[in-house]
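A single protein chain has been omitted; all remaining protein chains appear in their positions.
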Amino acid sequence: MIATPEIQTARTRGIANHELLEVSMGPHHPSTHGVFRMNVLLDGEVIVKLTPVFGYLHRNHEKIAEKNSYLSAIPYTDRLDYICSMTNNWAYVLSVEKLAGIAVPERAEYIRVITAELTRLFNHACLAGFLLQDMGALGTPLMYAFREREKILDLFESLTGSRMMCNYLRFGGCRCDLPDGWLKQAAGVLAAFSPFLDQFEALLDENEILHARSEGVGVLPRELAINAGVTGPGLRASGVNYDVRKVDHYGIYDRFPFRVPLGEHGDVLDRYMVRILEMRESIKILDQALREIAPGPIIDPKAKLRNLRPKAGEAYGRIEGPKGELGFYLISDGGPTPYRFRVRPPSLINLTVLEDMCIGHSISDVVIILGSVDIVLGEVDR
Amino acid sequence: MSNPRPATIVMLNEIAFYLTAALVLIFAIAAMTLPRLVHCAVCAAGAFASLALIYLELDAEFVAFAQLLVYVGAIAILIVFAILLTNLQEADPQVRRASRSWVVGVAVAAILLAALGLPIITTPLLQRAAPAATAAPVRDIGEKLMTTYVLPLEMIGVLLTSALLGAVVIAMREEPEVKTKVTRPTTPALERQEELTPR
Amino acid sequence: MLGRGIIRGLIETGRNFCGSYHDKERLTTVQYPEEKLAPQENARTIPFLVYDGNDPVAGLRCTACTICEQECPPQCISIVKDTVKKPDYLGKMQLHPKVFDIDITVCMSCGICAEVCPFDSIKMDQVFELAQGKRSMILHKNNLAKSNTYFGEIHPTEAAAVNEARAEEVRKAEAKKAAQAAPVSA
Partner (left out) sequence: MNALDQIFVTIQHWLAGLAPAAVQPLVSMLLIIGGLMGVFGGCFALTTIIERKTLGRMQNRFGPNRVGPFGLLQPMADGLKMLTKEDIVPFSADHILHFLAPVALTVPVWLAFSVLPFGRNMYAIDLDCGILFFFAIGSTSELAIFLAGWSSQNKYSLVGAMRAIAQMISYEVPLVLASVPVLIAASSLSLPAIVHAQSGFALGWVPRWNVFTPWGIAGFALFMIAASAESNRCPFDLPEGESELIAGYLTEYSGFKYALFFLGEYLGLFAVTGLGVTLFLGGWQAPATWLEWIPSWGWFALKFGALIFLFIWVRATLPRLRLNQLLNFAWKFLVPLAVVNLVVAVAWWQSSVWQFPGALEVRWLLGTVLLAVPYVWLGRAWNDVESAPRHYRYAE
């Protein structure tokens, strides 16, 4: 076994100097949620060292955005985290509104909250489905999650025209108003979601195999989570009370009394359960929002759509996306195109602690820990 | 049992016996001579299985299936595990030879053959005719095991359990730190974190 | 008790298994080629050019102002202006595109061209079976042009609003023209 540098470092750190097996999981691997590679150093089945390798899906998103006008950067944000395009739009539009100082009318704020919470619902449901798929439940939870997701995607298609690439929010509001009957249809979809959650909990929550596979696996200690900048359900599962909706009070989230679930151990089971409980909270928010939304203008009349030239300056707009704190940092030099367009990708930052969570576990745990971190490679590689 | 055997069937049995005996010998020789160890292991398993065939020809079904279960099912796997864990790919040819000439080899072989063969031929046991096969051989074996031969059975049981415990103790002592979860060595992030947190 | 969670899970899948035979909710597959879901009204795939009347060349609304070409994020629209001017629906003399190409493989169906077009001449289509044998899928002016009635079929509410606004402008232009002509004659 030629001693590659990794093996030297592994050996110097006093790890058993048995025959170390170098295995490369990915980029073409059934459970890496996209093109993502892990160089895993194995001692038997125990992980000794894990180096993540990504960049296979890098599409030069930020340089393209610096060439295009502010408006034409919006469709690209759909492709960042291709599961939750609505929340990506909102984060970008929020930072441009801060940069250019554009106000947003009441009805548009309600529509933004409704679409963001609907996105959070099916993102967490899909996460639970993929996590169980990695654990071996042959697609059953995933199919149930996808069945609910289809209903919500139909709502988005009737509202914005496309199921996944919505390109719906504009600076100062939304592109078009809710088609009539959309609110009633959305209420129907929402009413069907809580029985789906009960079905999910009946299928999985007390499942001994799920508990055995995920308790004490991939523990993320509090301090490491804070220092590594992990955000979103992963951070809250380690017991840190940080939800951008409660911290920044952006949009009209103050009007919705929702609670933030926190875990204790920060292992895979906590990350799974925190997301299930967050879905319950989102349902409450949506119930209230769908009731309170009132007719009115959906876009600020003064907001310019084309050749928007915000005055020179910088702005950082961030929202609580389903995967964590998604932020856009824009620097404007007064011209029609942003001078600097920087995305804060929660998936990538949550991924940096993958090695610390995986060391000491076996191969089958690595797959589950990666699944519980909930990454989307479009956002990791940008 | 089956009706008295016409001549043709007896002759067929002779041929069948010689065939399986040849099979056993071929497998055994192959197991000794093949260069790659895994092939040797497979040939050994083949030899055990064809030995079971011989027992079947002698209508000793219980012994044949016990042989199949114990030898092919367990001991062959044991050999294979041994090969896997010690990770020996090729049989190393530099084993020192006791002496150059083959005459010594033949002499030793002849002595060994005599030592084994003579007692088998001279013992009175073989002179007695084979006992008539009974209707339910398995039941008889069961009764004999539990009545006349119960002491050897229990002794073997004790022997096997002690061997098992011995194996567990050896395995346990050999690599305690690998079997239990690797105690968390410091990782780059944790190291960075120690410096970050003020003393 | 050890097996309780597993049994509850089994009951759940069992209920789905039986349910799939009678409950529409538990069997949601749409057999695509045979059953086709009607596209949502706002659905958008690739752009198309609208023409009034029934002559695709003469009635084309597009006035080659190239706003959509500038605003298109992946820059997949290419326009060459025609030199001769022709009157449009208000009688004003407007240019027309000699060449109007959209590279369908590059277009990401974001709908910004339809949004920023001041003359309502480019709208989003709903056709999605675009598979072809050819490598390059550049749609030219004649492939893109579709009648306003077709636009009315796929986006009824939006088409009605556009037609009503255009009719309003035509009436305002008549009234202004009549007002100009009237004082002279009076």
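So that you can tell them apart, the chains are marked A, B and C in the order they are listed, and the count of residues begins at 1 in each.
Following the convention adopted for this analysis, a residue touches a chain if its C-beta (ideal position, glycine included) is under 8 Å from a C-beta of that chain, and two chains touch if they have at least 3 such contacts.
This one's a predicted model, so the numbers in the text were calculated from it and none came from an experiment.
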Worksheet, complete the sentence: Displayed chains that the missing one touches are A, B, C
Worksheet entry | Option from A:Leu21, A:Ala187 or A:Ala312 whose C-beta touches the chain left out | A:Leu21
Worksheet item: Which residue among A:Val35, A:Leu153, A:Val189 or A:Ile209 touches the omitted chain?
Response: A:Ile209
Fill in: Hidden-chain contact residue, picked from the options A:Ile83, A:Val96 or A:Leu132
A:Leu132
Item to complete: State which residues belonging to chain A touch the missing partner chain.
Response: 21, 23, 29-31, 45, 132-140, 143-144, 147, 203, 207-213, 215-216, 241, 243, 246, 259-265, 269-270, 273-274, 277, 362-367
Worksheet entry | Contact set of chain B toward the excluded chain (per top definition) | 36, 38-39, 42, 45, 49, 61-62, 65-66, 68-69, 72-74, 76-77, 80-81, 84, 136-139
Worksheet item: At which residues does chain C meet the chain that is not included here?
Response: 1-3, 6, 9-10, 12-14, 16-17, 20-21, 26-29, 31
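Keep this in mind: only the chains that are shown with their structure count from here on.
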Worksheet item: How far is the middle of chain A from the middle of chain C, if each middle is the mean of its Cα atoms, in Å?
Response: 31
Discussion item. So the centre of each chain is just the mean of its C-alpha atoms; given that, what is the distance between chain A and chain B in Å?
Written reply: 57
Worksheet item: So how far apart, in whole Å, are chain B and chain C when each is placed at the average of its C-alpha atoms?
Response: 77
Item to complete: Could you check chain A for residues that touch two or more other chains and list them?
Response: none
Worksheet item: Got the chain C residues that touch at least 2 other chains?
Response: none
Fill in: Contacting residues of chain A [partner chain C, same complex]
68-69, 71-76, 78, 140, 144, 147, 150, 154, 157-162, 165, 167, 175-176, 179, 192, 199, 202-211, 305-306
Worksheet, complete the sentence: Counting only contacts in the complex, chain C reaches chain A at residues 2-6, 8-9, 11-13, 16, 25, 28, 40-44, 67, 71-73, 108-112, 115-116, 124, 157
